[in-house]
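Here the complex is missing one protein chain, while the rest keep their positions.
Each chain gets a letter, A and B, in the order it is written, and its residues are counted from 1.
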Amino acid sequence: MSKLMRRAAAILLFLLAYSPDVIAADATDATDVNNDQESVIDVMGKVSNHDYFELPWTKVYLPRIFLSEGEWHVYKSTKSAVDSGEFEVSEAGLVRTNGAEITLDMSISSHLIYVWMGLLLTFIITFLVGNRYKSGVGRTTEPKGILQNMFEVLFVFIRDDIAKEFIPHNKYEKFVPYLFTIFMAITFMNLFGLLPWAAAATANLTVTATLAMITFVLTQVNASKDHWRHVFVFPGVPAWTRIILTPVEVLGLFTKPFSLAIRLFANMLSGKIMIVCILGLIFVFTDLFGAYVGVGSGVFWVLLTTALYFLKVLVALIQAYVFTLLSAVFIGMAAEEHHHEHDETSVAHAQNVQT
Amino acid sequence: MQYFLAGGGGLLSFETGFGIWVLISTLLFLWAMNKWLVPPIMKALKEREATIKTSLESAEKALARAEEVSRDNEKALKEAEIAAQKIRKQAIEEAELLRTERIEKSKAEADKLLTDARHVIEQEKKRALNELRNEVAQLAVEGASIILKSELDSAKNRELVNSYIEDLTKSN
Partner (left out) sequence: MGFLAAGLGAGIIAIGAGIGIGMIGKGATESIARQPEAAGDIRGAMLLTAVFIEGVALIGAIVCIILALGIGQ
């Protein structure tokens, strides 16, 4: 019974944290509904890239770096950029006051910080465990400690179940570092998206597209001759079908990384949007039926959000796994060498007959 | 709505500058992983797997050897048992042979003794008979001589007596 009471109190506290917003939303919406709607339920703001890094208690503004008219402009934050008089805020972000075009926007953004954090965490863990291996623990004996054990489970999983299974046997070792890195980095990036104030860097198309591009380049660089032969010249089909098949195959080369990028991006984005929208329903209900109905139905929405969070953890891990798996599959498919022994032996046989 | 614009700073756009940052950091990181971090781990894991594999193999080999040894032992034991049985059998047979031999020998000895004894007895008997005959002849001669002295010639009498004794022995 006391457990139940405690749970109810916890939910009530959670709801109370929202109540000032509820009242504020009521007040602003009463005055001008059209103007300020996005500030209450800022769905896209939760998932998009910002010029500040959000922490539960504060916002840290990040440096802005621009390349404009062949010159680098570096500022401590957006505000200092505006204060310098060179830039001004517009609908599509910062623009030059003199109307010149910004060639390259190399600003450090919040998603970049999360990318770095993901990579850094992977680096730290790998470094720590690597040192343990170097010092001799686990070299001939079993691994010791939680970190090394967990690491080894993941590492051996990537190596045996992903790399070894899908990439030809003589080549797989080269790709284990890459596969392991993207798996760990994507997992960490995805999991950062679970923090209420943080965002998943993988919910940004740029990040996933870049990762997919690396996979694409790796695939093509390591492709065997047979791969190219199967793309452009089809052994064993009539010549005229090449007119249809070659464009399809060439298109197929590019749809693979494209779907890889879109899959990860859409999965991570939809999870965050779904949670924000469901919590946003509290405010929608408040708008429609008043504060009491909004807060009352909040119990249900919060429970639903909790369930969704479990799903999101699962999705975060599965999508990291899927990205790694598909990378391995693509690399393996391209690196595979088919043996056309049948053709060659028949040719050799014909030559023998002639001589 | 600007977030969704597929052109500038939107949700579905590719931000070149950000992409370059991500690419640079990821490639740097991948390079570091490839160069320093992962190879020692791979090597350690491989080493351990090799150790485990070799120890497993050696354990298997040792097991096989132990099995072989035990099989050999069993075989040797069986052979030894068979040999022991053989030896026992032989010993028994030899003993039997020895016994029968000894029995036969003793029997033969006994027989010999018996025949010897019989010979002796026979000889003794013959001698005794001869002695007796001589004695009897003497006696008879003496008796007859006495008689002859009294009535006849002793030579004729002795002949008589002798023939008589001859008859006596024949009938005997």
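Throughout what follows, a contact is a pair of C-beta atoms (placed from the backbone, for glycine too) under 8 Å apart; a residue touches a chain by one contact, two chains touch by 3 or more.
Only a predicted model underlies this, so the values are computations on that prediction, with no experimental measurement involved.
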### Query
Looking at A:Ala81, A:Ile113 or A:Leu326, which residue reaches the missing chain?
A:Leu326
## Note on the structure
The one residue from A:Leu121, A:Ile262, A:Cys277 or A:Val299 touching the chain left out of view is A:Ile262
### Residue touching the undisplayed chain, where the options are B:Leu12, B:Leu56, B:Ile92 or B:Leu113
B:Leu12
### Message
Across the whole complex, list the residues on chain A that are touched by the chain not included here.
### Response
161, 258-260, 262-263, 266-267, 318, 322, 325-326, 329
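Methods note: only the chains that are shown with their structure count from here on.
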### Message
So the centre of each chain is just the mean of its C-alpha atoms; given that, what is the distance between chain A and chain B in Å?
### Response
83
### Query
What part of chain A is in contact with chain B in the complex they form?
44, 47-49, 65, 67, 91-93, 104-109, 111-112, 115-116, 119, 122-123, 126-127, 129-130, 133-134, 138-141, 152, 155-156, 159, 173, 176-178, 180-181, 185, 204-207, 209-211, 213-214, 269
### Task
Could you please specify the touching residues of chain B with respect to chain A in the complex?
2-5, 8-9, 11-23, 25-27, 29-30, 32-34, 36-42, 44-45, 47-48, 51
